[in-house]
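I have a structure I would like to understand better, so I am pasting it below and will then ask my questions one at a time.
Note that one protein chain is taken out, while the other chains of the complex remain in position.
For subunit A:
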Amino acid sequence: MNWERITEKLNILADAAKYDVSCASSGSKRKNENKGLGNASNGICHSYTEDGRCVSLLKILLTNHCIFDCAYCVSRKNNDIKRAAFTVQEVVDLTINFYRRNYIEGLFLSSGIFKDADYTMERLVRVAKKLRTEHNFNGYIHLKSIPGASDELMDEAGRWADRLSVNLEMPTEAGLKLLAPDKNQQDMIKPMGYLKNAIIKHTEEKKLFKKAPQFAPAGQSTQMIIGATPENDNEVLHSANYFYKAFKLKRVYYSGYVPVLVDNRLPALNTAVPMVRENRLYQADWLMRFYGFKVNEIVNHAQPHLDLDIDPKLGWAIRNLQSFPVDINRADLQMILRVPGIGVQSAQKIVKARMFGKLNWDNLKQMGVSLNRAKYFITCNSNTFERRDLTGENIKQYILASSQSKYLKNSQTQLNLF
């Protein structure tokens, strides 16, 4: 093999794939059968890049040749960059050899669109099929579904892959129209709907027949680019909520726009990546999925933006002071989950531990509760608790003054006034 050329291709096609943020390798239950290679069970992050993102899968494009001209994308047709394409066998060899050395959990294969949707999708499916059937590979495979690909190909993709995803790209249809004139949202929603139904059907079959074939056992996910178009957090989160509900998605990823191209429709090249906003969106996403929050409680028309200074749970709490203080020794789990500074694990520990005896501040601290935030919102088995009648703004300022968030570089000077 020509290793130099392979290295060059890997560099080009990994570089082009890195703006897709999906990295999950969990959620599947694929077992190693007949002494084959690998299994896909509980996600493992094998490494982390210098930007702190995890490297779990070999994330590459099959090719960065593309017939589309989406403004936000480095691989757009009119961008003057080096182009490359892997053969099916090259991707298979890289995956197997990286996997055997425990570098990765599996493969995340995406592609630029060459010729048409079906032609591209067929190649992606062929890689997955070859790994599964010829190499008895049971590691994780995430395939990108190409918008507009036929149902037959989507069906075959589901047979070999653990997860499938279609990127929405922009949170709203208007945003998409602006930046990706060649794409339309219906083309993306159609395969999503097909996959949703196919996944439900196969899950039902699996319940009846243990031997029924698996179909995308890790479900489907999507991604939206944040900050390239003017949507506010209210629109972004409502859109995410709609796709979680309507298409039973496992994950919606938010990708802060990294300015790589000059285009008058886009933020200028020197614009900072909206990393804080991205972080707050993920926090809000977690609140919806694991903490029992409704999307309207986090953002709405009156409150269209997430507060960048504080996390969205704290934001909700100081807007709803009438719900506090919460008695840690009595409140139900759902309410304890809503206290700022208490995570899912601590909340469950609290509910279990209080059956043995009442909990005090020391107990809470040792269980991992972040008291500098929680103390304003709870009472426990102690005579000391917050007795002052503080306003939401007071609490926010006290908490900001006592925390060392990396996001507070700018507001530090203002805080010193208090």
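The working rule: a contact is a pair of C-beta atoms (placed from the backbone, for glycine too) under 8 Å apart; a residue touches a chain by one contact, two chains touch by 3 or more; residues count from 1.
Definition applied: contacts and distances are computed from a predicted model.
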Missing subunit (named according to UniProt) among the choices "DNA metabolism protein", "Branched-chain amino acid ABC transporter permease", "Binding-protein-dependent transport systems inner membrane component" or "Sigma-70 family RNA polymerase sigma factor": "DNA metabolism protein"
Touching the absent chain when the full complex is considered, from A:Asn97, A:Asn296, A:Thr384 or A:Ser402: A:Asn97
Option from A:Ile6, A:Leu261 or A:Leu321 whose C-beta touches the chain left out: A:Ile6
Given A:Lys18, A:Lys190 or A:Lys250, the one touching the chain that is not displayed: A:Lys18
Where the missing chain touches subunit A, by residue: 3, 6-7, 10-11, 14-15, 17-19, 31-32, 35-39, 44-55, 58-59, 94, 97-98, 100-103, 136, 256, 258-259, 273, 275, 349-350, 352-357, 359, 363, 366-367, 406
